[in-house]
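The complex appears here minus one protein chain, its other protein chains still in place.
Presenting subunit A:
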């Protein structure tokens, strides 16, 4: 055991230890129970309710909640397009950065409103400080949106029979003020005291020891980095994200930032457990997610620490593993751990370049996004998992000849139809997108020569990764892809849009429909959902539906590359 492995284990243990009490707290917030922070947040929330003209106690049906969600997202979309396309002459632009082209603004807007944070621009040169702060605002509210949708589902599962699973605005505001804001303040302060900048001054200039003139980008970074880690946003302040020494100064900040990636997604599982008062069920869900996560992360750490086979053949020392695209202060193990943390959740921030990972680590990162529900994005991760639960209940119900029931509600044709459509949407968007891009490239490689940074199977992986990342609302990339072109901006923007809102509406609809149904008390004929057998069943469904649909594509990309290098 060495210190790199200890560091990784410590990160995981601390994440779980923090997620349990945080989950309890989140459960209380969504339940409307008293917490010790009420004395600050009651007046704050009242301010929001008053300013927004909202009555938080007014019940909403699930349809009303969804309309409210879509309308406010539309407002954000318009606002963002407006600012991003005109920021060059708006205030707070000391470096004189340009406005975005319409297609790039569309991509960036969708990307941030949809909690994806795919970036086809570079922070230092592509946006003004005002633009950065606006994008940071979206990092709060898009995370809050996902959590609010998740809260609606929690409430719908909890109530025995109801038309009104809670008020969207209420959940949304409380998610932002009571969960995201205080955590962000703490994390931002930790980062600043480790050297992350938070200033409105423009670029600085100095002469280096060898006599080169160096310009240094700075800006109000600490505030944004905190929320991008916590809200599974991932959109970095600087171009290279958390590999940048300002964005992630040392191993300690790396631990803090990496813990933040999984913290809220994991805590939400415990929040559900608190709200439902079902400990066993919580641990089964958490257990499946953790098992999936470990199955991806352990081989990735092994691969990266083992080093690149091609570089190994040159006869140099690889005691620090594969080092291309990685930073010395994090090392191979923590880079691989981050790579998987950020892809199983829909975070998408990076501390090492995924394009330069060894082939199989690149594949595990893609698998994390293809499955998209081992912890998953804030709120939406559980929604994806919920879809798999519904399908697993249905299949196992049929297998053993029992009525498919979940939490005392019969699952019928309508719910299964919705669940199937949502489960198939993800592979559909990824595979069709990649197929179109591959066809374009293969048909005329000279015209699209700027697209790929690497030849052969790896080039295919770059395109596959981009669509996977868009559809998983992840935002990381095989960044060698020349992606700031109208094709990629519009194609990825469209995929992100569909892959954000349909998988929110679907699960909420299922939960809403189930909530209206008559409650059937558990009997001997009920399929138990809090046993490890059922856990294995869910895992099998995830593996079959999510992982196997992608196997052919993965075989063309990373798997071929792996065998080609041996």
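Keep this in mind: a contact is a pair of C-beta atoms (placed from the backbone, for glycine too) under 8 Å apart; a residue touches a chain by one contact, two chains touch by 3 or more; residues count from 1.
FYI, contacts and distances are computed from a predicted model.
Candidate names were "Anti-sigma factor RsiW", "Peptidase S8/S53 domain-containing protein", "Potassium-transporting ATPase KdpC subunit" or "Multiple sugar transport system permease protein", and the UniProt protein name of the unshown chain is "Potassium-transporting ATPase KdpC subunit".
For the chain left out of this panel, the touching residue among A:322, A:384 or A:529 is A:322.
In the complete assembly, the contact with the undisplayed chain comes from A:223, out of A:223, A:407, A:504 or A:527.
Counting over the whole complex, subunit A has residues 3-4, 6-7, 10, 47-48, 51-54, 67-68, 71-72, 74-76, 79, 122, 124-125, 133-134, 136-137, 140-141, 169, 173, 176-177, 181, 184-185, 188-189, 192-193, 195, 197-201, 203-204, 206-210, 212, 214-218, 220, 222-223, 238-240, 243-246, 249-252, 254-255, 307-311, 314-320, 322-331, 334-335, 350-353, 355-359, 453-459, 461-462, 478-480, 561, 564-565 touching the chain that is not drawn.
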